[in-house]
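Working notes, structure below.
Every protein chain except one is present and positioned as in the full complex.
All chains are identified by letter, namely A, B and C, in their written order; residue positions are counted from 1 within each chain.
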Amino acid sequence: MTVNLVLLQLFTGLALGSVFVLLGVGLSLIFGLLTVVNFAHGAFYMVGAYVGVFALAHLGNFWLAMAAVPIIVGGMGLVVERFLVRPLYGRGIDYPLLLTFGLGLVLVELVRIIYGLEGVPFDVPEVLQGAVDLGIGWFPLYRLFLIVVTAVLVFALWLFLEKTSYGLVIRAGASDPEIMRVLGVDISTVWLVVFGIGTGIAGLAGVLSAPMTSVIPDMGTTVLVQAFVVTVVGGMGSLLGAVVAGLLVGVVVSMTALFYPELSDLAMFMLMAAVLLVRPQGLFGRKGLMG
Amino acid sequence: MSDTAEPRPKAYWSRIVDAIARHRALAVLVVLLIFPFVLPYEALASNIVIFGLFALGFNLVFGYTGVLSFGHAAFFGVGAYGTGIAIVHLGLPWWVAMLIGVLAAGVTAMIMGALAIRTRGIYFAMVTLALAQCVYYIVYQMKGWSGGENGLNGVIVGQIDLGFASIDLLDPMQKYFFTLTFVALAIFIFSRILASGFGAVLEAVRENEDRARACGYDVRLTKWLAFVISGLFCGLAGALNAIHLSVVPIEILHYHMSGQVVMMALLGGMGTFFGPFAGAIVFLLLEDVVTTMTTHWQLILGLVFMACVLFFPRGVWGSVLQWVRR
Amino acid sequence: MTKERHFKKGVQTRRQILKTGLAGSAAVLAAPWIGRPAFAQGESIKIGFPVPLTGPYGSEAQEQARCAQIAIDKFNEAGGLDGRMAELLVRDDKLKSGEAATRTLELIEKDGVDFVCGSLSASVQLAVNTVCAERGKIYNSISQSDAINEAENFSKYTFHEAMNPHMTAGAVGDYVFKNSGKRVAFLIADYAYGHEMARGFKVAGEKYGIEVVAEVKHPLASKDFSTFLPQIQAARPDVLCLCNFGFDQLNSLKQARSFGMKEQMMMVAPALLYNQRRAGGASVYSGVVGATNYYWKLEDEIATAKAFNDVYRAGNDGAPPSDYGAYGYAGVGVLLNAVTAAGSTDTDGVIEQLEAMKYDLYKGEEHYRTCDHQAVQSVFIIESKDEADMENEYDVFRILEKDGASEDMLRSCESLGL
Partner (left out) sequence: MSHDTPILAVRGATMRFGGFTALSNVTADFPVGELTAIIGPNGAGKSTLFNILSGAFPPTEGEVLFNGTNVAGKRQHHFARMGISKSFQITNVFPELSVQENVRVAVQAMTRRFDLWTPRSRYREMIDRAVELLRVVGLENHRGRLASELAHGEQRSLEIAMAMACEPKVLLLDEPTAGMSPEETVGVIDVILTLAKSCTIILVEHKMKLVMDISDQILVLHHGEFLAKGAPHEIRANDEVKRVYLGEGRK
C-alpha cells in the first residue's frame, strides 16, 4: 500500500462525500425548517434521474436536462407540500413521516409502470467522459465535475439563506414560526418554497448520480438512509453540518473501503452512532430541536 | 366513557367496545382462535399473530412510553437468530432454543437501550437505527453461525412431544395453535404489565417527563426498562418466526423490518392495546391479497398509507374507538 | 425505446399469465387465491413458481414466469398426463427469503402444489429448499448457487437446474487464464454467491499459475464503487474478475470504465446477463467476457433452442428469450417430462425419473448428477459486442467457446459431503 494510494483514497472519499452532501442538503433543509422527516426523499431522487432520462430524450442536451430536472421535481415538491403535507402540520412528526413513506412507495411504483423494471441506460456526456491523471492516480472526470457542482450549489444556497431578504425570512421562520406570524409574513408560503427547494435538490442529485449508477426504480432506497445519516451526523437543519458531515462520511467510508472493504457500509452507521452518543444533537445541530 | 343517560344508536357499540376494553386479552384471544378458519391460509394467520406480537412489543416503547425507535428489527432478528442458531448449530431442544432467542434479544435491548436512552426525539430514532444496522452487519459477518446473506436454513423442529400429546409442526393448523399459545401468553403478560403500577409510570412518563421526574421517578431507568421489556416481546416474536418459517432470513434484521413495524403500529393506532394487532392484520392481509392480484401492490399499499394518514390519523383501531365513543 | 416492449409483457399479472397460457381451458380461469379451481378432468398438476416479480430483478422474474408458462402450454397441448392438465402458480417472493418461505408455505399448504420451481437469488432458493425438503416436495431451483449442492442443504427432493458458480467461474476462468495475462484482481460481492465465484476462478487458475494481485470485497448491493476501484487499479492487474451479479455488476463496470480501467485490463464477469447487458448499454459492456447458460443465437446450431425461441418470439413481438427466462422454461419443462415418464405425479416416481433422465429442452443434452441433483450442462463463454458489430438490438453477445456438458466441471461428490 503506497502513500499515493492512501492519498487517492482520501480524495476519493472527499469526492464521494460531495455526493453525500448533495443527497443530504435537501433533506436537512426540509427537516430543519419544517420538522418534516421526508421519507420520500429517495423517491424524489429517483424521479429526478428518470425526469433526466426523459428530458435528455426530448431536449437532447445533458446540460438542459440537468437544468430542467430540479425545476420539474421541485415543482412536484410544491404540489406535494401544498396538498398532502400541509394538512398535517401541527400533528407531530409521525404523520408526515408516514405520509411521505406512502408517497415514496407510490412514486416508485408509478415509475415502474411508466418505465418498467429493467432500468434505462444513461451515459456520461461526451465531454465529461474518461479519467484524469491527478499525479497520485487516475480519477474520473465526471466525479471532479460533481465536486464542482456541489460546491456551486452549496455556495448558492448559502448566499440565498444568508444574504437575501427571503433567506432571512426563512431562517427566522425556522427559529420561531410565531415571530413570522407577528411580523405578518405568510409562513405557509415559506414552507412551500423550502419544500420545493429541498425536493428540487433531491431531484438534481438523482440526475447527477444517474451516469454513475443504474437508473432503476429502486435506486432511491439506499439513498434515503445515506441522506439521513448525513443529516443526522451534521445536525438536522444545519447547512454547514450537512456539508461537513457529508465529506466526513465520504472519507470514513472510503478509508474503511481501503482497509476493511466489506465493512464500508457499516462504517457510516458506526460514525453516526458514535457522533450521536457523544453529541446527541449532531455536529452542528441546535440543542433541544425535536425534544 | 360517557355517562349520559340519553339513548343513542352508538351506545350499543360503545358498550361492546367497553366490554372489549375491560377484557382485552380475552377479546384478542377470541378473535385469534377463529382466525385460521377465516383467512386464506394458515401460514398467513401464523404470520399475522407473530407480527402482531412484534408490533405489540414495539408499541410498549412507541405508544405507551412515547419513544420512537427505528431499531426494533434488531430484537426481532436476534430472537430469531438466537433460536435458529441454538437449534441448527447447538442441537438444543426447541424450548431451550426459544428461551435463548428471547434472552439474546433482551440482552441486545439492554445494550442498545443503555446507549440510546440519553438521546431524545428523532435522534433517538436515528441512534436506534444506527445501532440496529450494526447488529445487522455483525450477524451478517458471523457467516459460520448465521449463514450470512444466505440466511440460516434448516431451523426444523418437526414433532414436539409433550408427554401427554404431540404436536406436528408440519401441520399448518397445529403450528398455528402452537404459535398462538405463546402469543396468548405474551398478550396476557403484556396486559398485566400495562395494568400494573409500572404501566402507570409509563403513562406518566409519556404524558409528562418533567412532572414524572419531579414526582421522584427515574425517567431514564423507566424508559430503559420499557425498552428491554419491549425487546423481550419482540424477541419472542422473532423466535416464533424462526420456528414458523424454518429459516431465518438476513432481511429480518434490516431496517426495513423496523420501518414495517412502525407502520403497523401507526396504521393500527399507536398507544391503543389492539392497535398493533389491527395494524398487523391490515398490513399483512392487504399485502397478501394485493400481491396476488397485481405486481403493483406497492402502489396500493402506498395509497392506503396516505389515505390513512390524511383521513384516519388515529389508525384503524383508534378510528373505530373514536367513532364508537363520539 | 426497446425496453418498452419488454415492459408491456412485464406487467402481466399472474392471472394474466395463467389466462393467456391456458386460454380455452376453463379449469384454471378462476383466480387461484379465491379458491381451488374447478377440475375439468381430475385435479390439475400444479407447479408452484415463487420468483421476485417485484424488486430489482422483476423483469428477469417475469420472464422466467413467461417461459415457464411456455413449458406448461407445451405439456397441455400434448394432452397433459392422460388428460390431466398442468397449471403454473406464480407467486411474488419479492427477492426476500422470509417472503419466499411464506409463499412456499402458501403454495404447499393452501394450493396443494405438486412441485415447486423457481427463485432468482442464492439465499431465497435455500429458504424455499428448506421449506420444500421439510415437507417432502420436489423443488427445482433455477438460480445459481454452490451451497444448494452441499450436504447441509441437499435433500433427495432438491434439484438444481441452474448452473452453479463453480461451473461458470471455472469455465470462464479456464478460457481467460489460458489466453490472457496471469496478474488477476478480484472484485467480490461479499456474500456466498460472490465468494463461490471467486473460489471457482481460483480453482481454475491454479493450473495456469495465476497471481492474485488484489482482492477487494464490497458489500452486497453497493451503489458506489469508487472507493473500491483505486486499490485494484493500483495493483495493475491484467484481468479483473467481477464476482458480483446484476446491478452490482453493471454499476461496478460503469464506474470502472470511468476510472479508465477498461483500457488497462480485461474485464471478466461469470454471470453475464442478457437483460443486464441491454439495460447497461453496449458501450459499458463491450469487450467484457463471461459465461451464460443460454444465448438465443444458439438456435443456429441447436434445434431445441430454435424451437423454444420460435414459440417465445411468437408471443413476445419477435423478441428472443433471455438466459434466466430459459431457466424457467427448462426448470418446469423437465419436471413435466419426468411426470410424463413416470406416468404420475407421485414424488418418488418423479424423483426416480429425474435422476435417470437425459433431456434436451433448449440447449443440448443435460442430466442430473445422482449425488447432488445438479444439472450437468454446457457452459457458453460469451463476449459482449461493440455497438458497431451488432446486427440488431438483440444481437449483444458473441459466442467464444462451448464447454460441453461434463461432470468434470463440478466439485466432487465427496467434497460436497455427499
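In this text, a contact is a pair of C-beta atoms (placed from the backbone, for glycine too) under 8 Å apart; a residue touches a chain by one contact, two chains touch by 3 or more.
Keep in mind the model is a prediction, meaning the values are calculated, not measured.
J.: Using the touch definition from the header, name the shown chains in contact with the chain that isn't displayed.
T.: In the entire complex, chains touched by the missing one are B.
J.: Check the options B:91, B:144, B:163 or B:216 and report the residue that touches the missing chain.
T.: Of these options, the touching residue for the absent chain is B:216.
J.: Would you mind spotting which of B:166, B:181 or B:208 touches the chain that isn't drawn?
T.: Answer from the full complex: B:208 touches the omitted chain.
J.: Where does chain B touch the missing chain, residue by residue?
T.: Residues 192-193, 195-201, 203-204, 207-208, 210-219, 222, 225, 229 of chain B touch the chain that is not shown.
Here is the rule we use: only the chains that are shown with their structure count from here on.
J.: Compared with chain B, which chain's mean CA position is the farthest off?
T.: Max centre-to-centre separation from chain B belongs to C.
J.: Could you tell me which pair, B-C or A-C, is linked by more C-beta pairs in contact?
T.: Pair with more contacting C-beta pairs, A-C versus B-C: A-C.
J.: Report the inter-chain centroid distance for chain B and chain C in whole angstrom, where each centroid is the mean of the CA atoms.
T.: 37
J.: Name the residues of chain B that each touch 2 or more other chains.
T.: As it turns out, chain B has residues touching two or more other chains at 296, 298.
J.: Can you list every residue of chain C that touches 2 or more other chains, as numbers and ranges?
T.: Within chain C, residues 11, 54, 58, 62, 190 contact more than one other chain.
J.: How about chain C: which of its residues touch chain A in the complex?
T.: Touching chain A from chain C are residues 1, 3-4, 6-7, 10-11, 54-56, 58-59, 62, 190, 216-219, 221-224, 226-228, 230-231, 233-234, 247, 250-251, 254-255, 258-260, 275, 278-281, 283-284.
J.: Which chain A residues qualify as touching chain C in the complex?
T.: Residues 2, 4-5, 8-9, 12-13, 15-16, 19, 112-113, 115-121, 123-124, 129-131, 137-143, 209, 211-214, 216, 218-219, 222-223, 253-254, 257-258, 261-265.
J.: Sort out for me which residues of chain C touch chain B in the complex.
T.: Residue positions touching the partner: 11, 13-15, 31, 33, 53-54, 58, 62, 91-92, 96-98, 101-102, 105-106, 109-110, 122-123, 126-127, 129-131, 134-135, 147, 152-153, 190-193, 220.
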